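Here the complex is missing a single protein chain, while all its other protein chains stay put.
The first chain written gets the first letter, and so on, giving A and B; residue counts start at 1 in each chain.
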Amino acid sequence: MMLLSTRGLSKHFAGLQAVKDVDFDLPQGQVRALIGPNGAGKSTFVNMICGRIQPSSGTVIFDGRDVTMMPAHKRITLGMAYTFQITSVFARLPAGENVALAARRRLHDKSQVEKATHKALGQVGLLDRMDQEAGDLSYGHQRLLEIAMGLVQRPRLLILDEPTQGLSDNEITDFKTLIRALAGETTILLIEHNMSVVMQVADQVTVLNFGAVLAEGSPDEIHANRAVQAAYLGGDDA
Amino acid sequence: MNDTSKIITLHGGFLLVLFALQFLLPAYHHGNLARIMVLASYAIGYNIMFGYTGLLSLGHALFFAAGMYGMGLSIQHLGFAPAPALLAGIIAGIVISAALGLMALRTGGVSFMIVTLMFAQAGYLSILYFGKWTRGDEGFVIGQAQRILWGIDLSQPGNRYFAALILFSACLMAALWLVRHPFGKTLIAIRENEDRVAMLGYNIFAHKLGAMVISATISATAGAFYGLLFGYAGASFATVQYSIFPLLWVLLGGAGTILGPFIGTLFMFYLIDLSSGITSAYMLIAGVALVLLTLFAPQGLVGVLRAKLWRWLP
Partner (left out) sequence: MELGPYLILASLEGAITAAVLALTAVGLSLVFGVMRVVNIAHGEFFMLGAVIAWWITGMIGGPPAVGFGVALIVAPLMVGAIAVLADMTILKRLDYDPERTIVATIGLLYIIQQLTLMSYGPDAHPVTAPFNTRLAIPWVAHGEGGWTLIWPWGLGTTSYKLAVIGAAVVVLLGVWLMMARTKIGLLMRATQQDRDMALAFGIPVERIYALVFGMGAALAALAAVLIVPIQQAHYLMGGDPLLLSFIVVIIGGLGSLPGTVVAAVLIGLSDGIISVFFSPTLAKILATLLVALVLIFRPQGLFGARGR
């Protein structure tokens, strides 16, 4: 069953076609990586899915419902979670409160919120930083906090926008383990630059180039795909 | 002591001091403090929106005046007793703020400031326009006979102080409860990063509207009490100046703090009180304070205290 689909999804900004005519299907439970060169339209595409940007045309279907006209916050309540590419934590609030805010939308009991917050912070290894102001955390830790804020919502679709950017090698290894542990239970859409993460974590990979789908397949297929290599190397299609 | 018990001790102790002061203060300062407590309640209301939600309104005089005139006009023209009149004032504040919020909250930032300023100005001008009922600039006096609430004569200084204290305590505790409640915590998050809160699935507009109505309700309650306790309703309470005052008080005391509004009101009240003995241009103090605070101390007094000393201050 498809959890998320788009049909003919397009966006143009003042004459520039950022995303054109994308048909995309993400089955329940899959970990999907979305890759592509800089400026390929990945972020625009994902932002249209979660409602931060209105598409110029096309539809977004989530869990069988057309959500194209739905405001972002309602899509979140339907079970999407989005972590920001540029860390966007609440810098002046403690790390724990950051996660608790994300938890409280779904949980109303104080002790339940506390429990869920502890669990999510533990999953990303930030439990000992709970009382620290989020703005004082290192960049890598802020990224992990973002992920914890996504996790605690127990989303059905977790959208991660370049989650490993700025993480140390150890943290990246932990991140891979975390995602594999979530796989099957949570559907994940991952924008990622780090190819080792993509190769080890994703079930399927979609490649965007110039706003359109260039290729789709298993990580190995994509790895071997010459058109994809050409796009990344910036040359012409061989 | 954990944070919660520290908070309860501090604020409880503070209210106890205010209670005790009525037996100690000379008559002049006794009267001033009663007035300050009512005005500080107004500032507490303002602070919910400005300090905790990050919505800078330049039109809160509209809500203060809505309470004052809702109360005053219903006594004057409908023959209401004080209790239902107070209620009428509060309801006026709720209705006006809900209607205004539904429109004004479609904007943000600078536009929101201008829109609230303009609506409040329209409200002030309406009071002048309907001078037949409101008596315009001159205002009207609410006589002693009409100020007896449940057998208690509110024009008598002791009773008046006590009523002001009850109002202030209620507003303070309501604000304290709110900012520790999940709804209030979401408001604080909206102040910090609105876009992020939306992406956590919260309805920003509904939360802001809630903040505005709560803020206006407290402001209107303060306005209604002010009119009843001091026996007068006048258009000057609806002017831009009375929208700027709570901003000034809150900035001085500390935006986004529970005690800040009172501290700011207290200081500014006495500053203006002292300077008006010297010059008729006492608003100069307000102007200088506004500029200096924005430039050098945007945190305010209690804000500095929190940053430097007591991290747990709500």
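General remarks:
Rule of thumb we're sticking to: a residue touches a chain if its C-beta (ideal position, glycine included) is under 8 Å from a C-beta of that chain, and two chains touch if they have at least 3 such contacts.
The model shown is predicted, which means the values in this text are computed figures rather than measured ones.
Among the chains on display, the ones the left-out chain touches in the entire complex are B.
Set against the missing chain, the residues B:L200, B:L228, B:L251 or B:L313 yield one that touches it, B:L251. Listed residues B:I166, B:L284 or B:A307: the one in touch with the omitted chain is B:L284. For the options B:F19, B:Y129 or B:W177, the residue in contact with the chain missing from this view is B:Y129. For chain B, the residues in touch with the chain missing from this view are 56, 58, 103-104, 106-107, 109-111, 113-115, 118-119, 121-122, 125-126, 128-129, 244, 247, 251, 279-284, 286-292, 294-295, 298.
Quick note on the criterion: only the chains that are shown with their structure count from here on.
For the pair chain A and chain B, the distance between C-alpha centroids works out to 44 Å. Per the touch definition, chain A reaches chain B in the complex via residues 50, 52, 71-74, 76-77, 82, 84, 88-93, 97, 100-102, 104-105, 108, 149, 153.
Contacts from chain B toward chain A in the complex involve residues 182, 185-186, 188-189, 192-193, 195-204.
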